[in-house]
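Take a look at the structure below.
Left out: one protein chain. Kept in place: all the others.
Labels run A, B and C following the written order; every chain starts at residue 1.
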Amino acid sequence: MEAIILQFLNGLDKGSAYALIALGLTLIFGTLGVVNFAHGALFMIGAFCAVTLQKILSLSKVTIDPTKTDFLGNPAKVKTPYVQEWFGPDVGAFIIDWSVPLALILAVPVMIAVGVAMERGLIKHFYKRPHADQILVTFGLAIVLQELIKYFFGANPIQTPMPEAFKGSFDFGAAVGIDPNVIIYPYWRLIYFAFAMVVIGAVFAFLQFTTFGMVVRAGMADRETVGILGIDIDKRFTMMFGLAAAVAGLAGVMYGPINAPNYHMGMDFLVLSFVVVVVGGMGSLPGAVLAGFLLGVLESFASMEAVLNTLPGLNQIIIYLVAIIVLLTRPRGLLGRKGVMED
Amino acid sequence: MLGLNKKDTNLLIIVAIMTMLAPFLLNPFPEGSALAQFNAGYPDLMQRFVIFGIFAMGFNLLFGLTGYLSFGHAAFLGVGSYAAIWMMKLLTMNVIPAIIMSIVIAGLFAVVVGFISLRRSGIYFSILTLAFAQMSYALAYSVLTPITGGETGLQPKPNDPRLLDPALADGVTPRAGLFGLEMSSSTELSIGGWVFTFNAGYYVAAVVMLIAFYLSIRIFRSPFGMMLRAIKSNQQRVNYTGLNSKPYTLAVFVISGMYAGLAGGLLVAMDTQVGPERMFWTASGEVVIMTILGGAGTLIGPVLGAGLLKYMENILSKINKGVIEGWFAWAPDGLDSVLIYTVNMFVGKQWHITTGVIFMLVIIFLPGGLVELGKRGARVFRRRDRKGLGLEPDAAKQRNAAE
Amino acid sequence: MTKLNLTRRGLIKTGAVAGAGLAAPQLLLADGHAGFTNAPTGSTVTLGFNVPQTGPYADEGADELRAYELAVEHLNGGGDGGMMNTFSSKALQGNGILGKKVEYVTGDTQTKSDAARASARSMIEKDGAVMITGGSSSGVAVAVQALCQEAGVIFMAGLTHSNDTTGKDKKANGFRHFFNSYMSGAALAPILAANYGTDRKAYHLTADYNWGYTTEEAVRTSTEAMGWETVAAVKTPLTQTDFSSYIAPVLQSGADTLVLNHYGGNMVNSLTSAVQFGLRDKQVNGKDFQIIVPLYSRLMAKGAGANVKGIFGSTNWHWSLQDEGSKAFVKSFGTKYGFPPSQAAHTCYVQALLYADAVERAGSFNPCAVGAALEGFEFDGMGNGPTLYRAEDHQCFKDVLVVKGKENPESEFDLLEIVEVTPAAQVTYDPAIFGGDLGTCNPGA
Partner (left out) sequence: MGILEVKDVGKRFGGLQALSNVNLSVKENSVHAIIGPNGAGKSTLLNCFVGKLIPDTGSVLFEGQSLLGRKPHEINQMGVSRVFQTPEIFGDLSVMENMLIPCFAKRDGSFELNAYGSVASQRDVQDRAEQMLIDMNMIDKREEHAAALSRGDKRRLEIGMCLAQEPRLLLLDEPTAGMARADTNNTIDLLKEISDTRDITIAIIEHDMHVVFSLAQRITVLAQGTPLVEDTPDNIKGHPKVREAYLGETQVAA
């Protein structure tokens, strides 16, 4: 029983990552009608914002320490990060320690800029092109972006640890008075979950309660009519793209401490997030969130030892199996609208 | 000739001549010259050109004609390969049963996948095919290891049963052949500084490719092919014209899967080993890229696209820093390092960037692919606009108008 | 930098140009004149370095390539000679191999067996490589080894740890210097017993493919032999990136030790998750919870960062070894590139030298002669102590390092510390246990 509760919690946490990415994809698809295969790359760029900031903060002054030797037996070079030079060792170390949360601040403008540049520079020209062309050109872009990241950062994963304060895990069992050690969960993953909830809530609130959001929602429903009303929907859509990129980027920054960022993390998530979006129903924001959680939970259940003993390999295919079943029984996904993406 | 009109016959003859003369055409630079780096006339790559040409041709029958974008076509290639290698392990190293079985098994698998996936269209169809391919890949890599060999794949071993073959002499490696003609045997012709290699396997694959190409032309020009284009153009009208689009799409899906299976079987015939990454989704993405690069919906485009992509993969990736330094040895200091740095970003281990950039450029500026490029080039030379009379249906226009 | 000259079969070219010129095309039977594939006929010999340049192991591949470039430099008499000075065999003169200057071509395996075979074939068919070496996974090693057997060239495996490479998939033309899963298990078990006691309950997470299976089996067998109990073994998909759902139930199972039979990105992610879940701060069955990573590499340790601290594993070689061979190699590699070599670099460098030495001793590039020279060859001074290239399965037997993530690293490379050097005798096994058939050497032609 505890095992099931634990996997359920874990699935929700996992699902929050899926839901966040799928939400961004759906925002873009729903507003602009563009299938953006480069969305995973935006997620990756977000994570690399954290890597970059960490590298910048760790930029060091190199001094030779004659008392020590390096691996070749030469006098060792000692690196002192400039932030420690400037702010003192403790404050400096603290700043470096907090580079991931700080990266959130960096990532918002960077990601909006990347998103807007992408929309104005490339996506804009594909509004009238077939969906297949949109998929393919953004797929090409995703390849180029990931290879560029690899060119500059290498293929190896780069750790972006969470601040010391958030290390360790929370013991649910001990908190509610049952066996300790049975239901534990890392703090950072709980933070990630809360963060995802806040972002998802904020996006919904933004679309629901602001004028901007209302116009965009109207545009999602009927672009032409909104255009006829004399509203410059294009500008708003560009901003939506920036917003979606920022959501993806923030998700990436926060994901860094969970799994060390590497250049192919975007592609790793891409297929999965598309499955999530399609299962949820193309263009449906609640659908994307629902499907994200659903797949997260099912994936977690499928990885249980008891399940794998009866159905070996189920963890390999669960996501796809769910996708096939959902699409066959609910042709437009869980909450999809009729007539979307069927041409 | 052969039931084709004049234009198609000409195209077939040109392709036949080009494939037969490929060992010359692909080795334009003499051995030992700095440009020999760019020669592609060695057996492995020539074989890959024609085999992936077949794969892309088959994919194009589905995507180019009906507009159904399968994102899991590599699964059929993989299944075909496994079928072929098992024939070689169980029956004989002769490539014919292996190739036949690869077509049959891939076709059967395509019936199942197609029957389910074709219940949906658009991106839902793409995701369904992707899901099947990813499941095939994941299972082949892991729990199906007893059948697929898992990560390390399958190769013929000297102690396999091989019911039809005489026992191998001690220590002899089993080799794929065609009634005694070994696929790996080659003859070399040396003229001046040039060396040309004629490989038995390549010619077998090339002949198969020509047959596949011929069949693909026939399908394009047949009533069946026309129905498929009609389905792509307006499925509603197809249904209200008394045509049942389901069996049409399923039939072409299966044919397309059989082409992929044939390509998989040939891969094994040329190089007797299979690994599961052949079915990974990026491999399916690759055939999409090939087809689009060359020109979807055109006859020759996919073959050209396959050639271009395989050329980049095999030639660009081998240009390492040392080679580039050799090229720019003439440049003055400073300039050479700039040049080396710039070029290095696009070749060797960075060849994916080049592929990605070229692919994007094609999608943005040349939706009809290389074929459209050729046409535009030809148009510059010919004043008279021969619209509607060209060798190929105007792919770009079709693709754009369709959706 | 070595200038590459991609000449193939120098004699053909020279003969044709000097002789009839353009007038008389000659028809030659494939390589038939030389007796073996790609016999070097001019003043140079071409080696093929087939390493992952793209894909997740690209950094490891880059390190392998650095090692090969260094080896070529040393073979051609450049640099400080590196391990050629400490190598027990003195056949190498620093004048290339058999007096022929060593040149090389590179290929990208992409860590996919198809791509690896394609690039190997291109090096054999187009560039005339007489030996192929490199790689960073067992799938690729087995695939390329089989290819080299068919083509009639020698394959000197790079980083490949699965038992299969010199077990059920062994080939007469293939040779492996790197250690394997079995050896990892055999070397680790006594150290684990000494440090963690003999009544542990182990929970295995295993990458769901061949290498994972053999590694799990090796570690299980050897730890169970000392009294450990295996409470669960769960297979994880290769493509998994978030291991939380596999890590979360570990504590509940009553296990007090987690064994991560993962490599590369899998290992970095699973270890990161395990540490995040705070497993190492827990006490189970009255014992501190422990994590074990059977196969370590420095690049992985770097990727996993601080998470590796205090975690046991095994490795083929480590730059902090203090024998003369290792010191010489670290010095010449470090001087050239500015950082110490990885174990992948080490094994590749050693393989290149071993091949060259075998050719010198055999007096021929013929793969059968080279194979015979390598079979049963005993050597020392290459960083792993006295080593035997066993004739029965073409596997090197040498000391295995048990290492631990360093608690207080002094530099960014100082991630692992050597806990124990397990002597070769302790990890030697009967070649028959993994089956397979070596066959006979194939010189091609």
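To be clear about the criterion, contacts are C-beta pairs under 8 Å (C-beta built on N, C-alpha and C of every residue); 3 or more make two chains touch, one makes a residue touch a chain.
Predicted model only: the values in this text are computed from it and were never measured.
Q: If you put the missing chain back into the full complex, which of the shown chains would it touch?
A: B
Q: Touching the left-out chain: which of B:M20, B:I96, B:L144 or B:L243?
A: Residue touching the chain left out of view: B:L243.
Q: Of B:V50, B:L154, B:I219 or B:I324, which residue touches the hidden chain?
A: If we include the chain that is not displayed, B:I219 is the one touching it.
Q: Of B:M227, B:I292 or B:L308, which one is in contact with the hidden chain?
A: B:M227
Q: Can you name the residues of chain B that touch the chain not displayed here?
A: Output for chain B: 3-5, 218-219, 221-227, 229-230, 232-234, 236-245, 247-248, 251, 255, 388, 397-398, 401-402.
Throughout what follows, only the chains that are shown with their structure count from here on.
Q: Taking each chain's centre as the mean position of its Cα atoms, how many Å separate chain A from chain B?
A: Distance between chain centres, rounded to whole Å: 34 Å.
Q: How many Å are there between the centre of chain B and the centre of chain C, using C-alpha atoms for each centre?
A: Roughly 33 Å separates the two chain centres.
Q: Among the residues of chain C, pick out those that touch two or more other chains and give their numbers.
A: Only 58, 208, 235, 237, 239 qualify.
Q: On chain B, where are the residues touching two or more other chains?
A: As it turns out, chain B has residues touching two or more other chains at 138, 141-143, 352.
Q: Using the touch rule from the top, collect the residues of chain B that touch chain A in their complex.
A: Spelled out, the residues of chain B in touch with chain A are 67, 69, 116, 119-124, 126-128, 130-132, 134-135, 138-139, 141-144, 281-282, 285, 288-289, 292, 345, 350, 352-353, 355-357, 359-360, 363-364, 367, 399-400, 402-403.
Q: Using the touch rule from the top, collect the residues of chain C that touch chain B in their complex.
A: Residues 1-9, 12-13, 15-17, 21-22, 25-30, 53-54, 58, 61-62, 65, 105-108, 112-115, 117-119, 121-122, 125-126, 137-139, 142-143, 146-147, 149-151, 162, 164, 169, 172, 208-211, 213, 235, 237-239, 437, 439-442.
Q: So in the complex, the part of chain A that touches chain B is made up of which residues?
A: It is residues 35, 122, 125, 129-133, 135-137, 139-141, 143-144, 147-148, 151, 267, 271, 274-275, 278, 282, 312-313, 316-317, 320-321, 323-324, 327-328, 331-332, 341-343 of chain A that touch chain B.
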